[in-house]
Structures are given as structure tokens and as C-alpha cells.
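Note that this is a trimmed complex: some chains were dropped, and none of the rest were shifted.
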Amino acid sequence: MKLAIQVNEGPYQHQASDSAYHFTKAALEKGHEVFRVFFYHDGVLNSTRLTTPPQDDRHIVNRWTELAEQHDLDLVVCVAAAQRRGIVDDGEAERNGKDATNIAPKFRISGLGQLVEAAIQSDRLVVFGD
Amino acid sequence: MADLYTVNKSPFEKNSLEAVIRFSTEGAAILMLEDGVYGATKGTVVESMITGAENKKFYALGSDLKARGIAEDRVIDGVELVDYAGFVDLVEANEKVQAWL
Amino acid sequence: MSEVKNFMYLNRRAPYGTIYAWESLEVVLIGAAFDQKVSLMFVDDGVYQLVKGSDTSTSDMKNFMPTYRTLGDYGVRHMYVDQASLAARGLTADDLIQVEWEDWETEEEIDNIVEVVDADSVAKLMSESDVVFSF
């Protein structure tokens, strides 16, 4: 089965991002295709490389990046939600005159159309939120 | 095929479980996860929402029960425990997923 | 993409207290470009999203309520409202905005695509859709 995953909440504050990660991992391990993971609302905050969680806790951002590296996952961050919440890549930094970027490896910023397209192309859309 | 409904809210904090039971169709699969697993416990004032629901099948995510200290013998009879792989199977076995947040 | 799916947007949150209602609306607006069959469902506190008379001038928040009125132009064909959710909140259809719809090709017009439905209809409509977006 081909899956689209939507993540609506940021890391640590809500368990939604944890659930989405474990679900995505389990689906990949079962051989399903994950067409795209789309980060929306505060979900975009999963994509900042500036996090430094305590040593004895999970690193939610790195976990997504590593899963994407292993499975060539498409991790898409909604541009409108990212602008409101300060998630920036090189393109956004230039467009909006920002002096730094914070996006983590394997994440890309793109439009909401990517969510709609993922829902059309996939057999199932699974939403994780608060 | 019917739908899979996910509920991640404590039934004491939000009405998501009650809403899902009301708005789901016959043959629905209802998966409780995160704080939603509190709905799967015996002896609460909301237990009858599940025990009284007809033609619906209830599931709860085992790892979320364990994290919250809910032993299996406190889970309402008939609620089936699944892991994330079982969650994936439920998604595949049902027509679509409705998240009632 | 030739496949046409029935998209259902499930709205269960009040506006303004959280951003979900507004960012959900942004998906609907963008989604218009994809020519799917689009319906919106308002249940629980979601019915508050359609209450008319919103004025954010003293709260310095963006007033996005007028956008709902334009949804007919963005490919939305149905906006369903749960009757019981309305009643519990002391509201009736008269308290809600109206949304017009027109098919530009056939010139078919509908005065108001906002429709109050009962719980069985909510369940049936949700069940008959192909994809459910939740926020």
C-alpha cells in the first residue's frame, strides 16, 4: 500500500510526532511505500536542526532525518506554516531576508499542494495531530 | 470495507471517543492511541461507551498502555491490543483512516 | 492525475483559540487547483467556524471568516453542519454564514451550500468520502 502521512504537531510538546514516526517506520519495515510525510501546523518544527534534547531522551528531529536517509523518504515542510514559525532553508532565507537557516537534512520546504497531491496519489492518508 | 478511526485523546479530557462512536458506521475499527488509551481501561465512568457500542471493534496501542502503567488485565474485555505493525495492518485492512483528534 | 477523489475536511475546532481552522482553510483553498470533489464537515466546536458576525478589530488577529464565504469559488461543493452540535451550542442555521456556489460551465447556481444534517448523515457522508483531512 502507498501511504501519505501528515504530522500536525511539533516535537516533544505532543506525542503526535512520536506516533507518526513509529507508524511510518513500521509501515516501511512491512514493505509499504511511504509516498510522503507532510509536516503542517506546528508539525513544521520537527524539521529544525538546532534542537539539542537531553542525552537520555530521544532525538526526534535526527530520528526523522535518519529514517529518510535509510528509506529515501520525502519529508515535506509546509512553506506557509514554516514562515509563521521560523523554519528556514536557503531559498526561504534569501526570499525573506533572513540571516540564518535552521532546516535539518532531508527535509524540504514546499507548498500545501504537496499535501493534496500526496492524498491523491496515496492509497491512505494517515493524520497525526493534537 | 469499513473505516479505521483513530482517537488520541483521553475520554475525560475531550469528547473524541464519544464522537467517534456516535459518528462511525457499522463495522468500524476504532484505534485508541496516545492518551486515547485511557478510554480502554476498565472501571471508569466512561467504560460503557465501549462496552455498550454495537457493531464496532476496538483496538488499543500496547506500547501507549504500557507507558501509562495500564496492565493488560485492566483493559476492557474485547479491546484488542496492537503494536505499530498491527496499526499499519489496520490501516491497510480498512478503506480509509479518519483521525478524530 | 485523472483520478477524482472525494475529499472530506473534518473541522471540529473553534476558530481563533487555535490556528487549526485557518490553516485547514488554507489547504482547501490550495486544493482547489486539483479538481477533486471537496466537502467540508463541521462537527462539535467546528460549527463555531461558520458563525457570522466575527470582528477581530479589537483582538489584533487576522479575521479569516470572510474567506469561508468564498469557498464556493474554490471548488467546495458541500459544507455540512452537524445539527446536534449546533443545538447543544444554542445555535441554528440562521446564525451561520451562507455560501453561494456556481458552476461556471453550466451556470447552475446554488444560493447556499451550507447544509445542516443529522448524525446519521454525518456518519454516512464521512464514510462515503475517499480521503479525510483532520486538523
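Of note:
Order of writing sets the labels: A, B and C. Residues in every chain begin at 1.
Heads up, the rule we're going with is that a contact is a pair of C-beta atoms (placed from the backbone, for glycine too) under 8 Å apart; a residue touches a chain by one contact, two chains touch by 3 or more.
These numbers were taken from a predicted model, which means no experiment stands behind them.
Each chain type appears once in the displayed model; counted over the entire complex in the file, the copy numbers are A x2, B x2, C x2.
The definition used in the following text is that only the chains that are shown with their structure count from here on.
Counting C-beta pairs in contact, the pair that comes out ahead of the other among A-C and B-C is A-C. Centre-to-centre separation between chain A and chain B, using Cα means, comes to 26 Å. One simple way to say how far apart two chains are is to compare their mean CA positions; for chain B and chain C this gives 27 Å. Shared interface positions of chain C, i.e. residues touching 2 or more other chains, are given as 131-132, 134-135.
In chain A, the residues that reach two or more other chains under the touch definition are 8, 125, 127, 129.
Across the interface of their complex, chain C is touched by residues 2-3, 15, 19, 22-25, 96-101 of chain B.
Chain C meets chain B in the complex at residues 10, 12, 43-44, 119, 122-124, 126-127, 129-132, 134-135.
Within the complex, the chain A residues that touch chain C are 6, 8, 40-41, 80-81, 111-113, 115-117, 119-121, 125, 127, 129.
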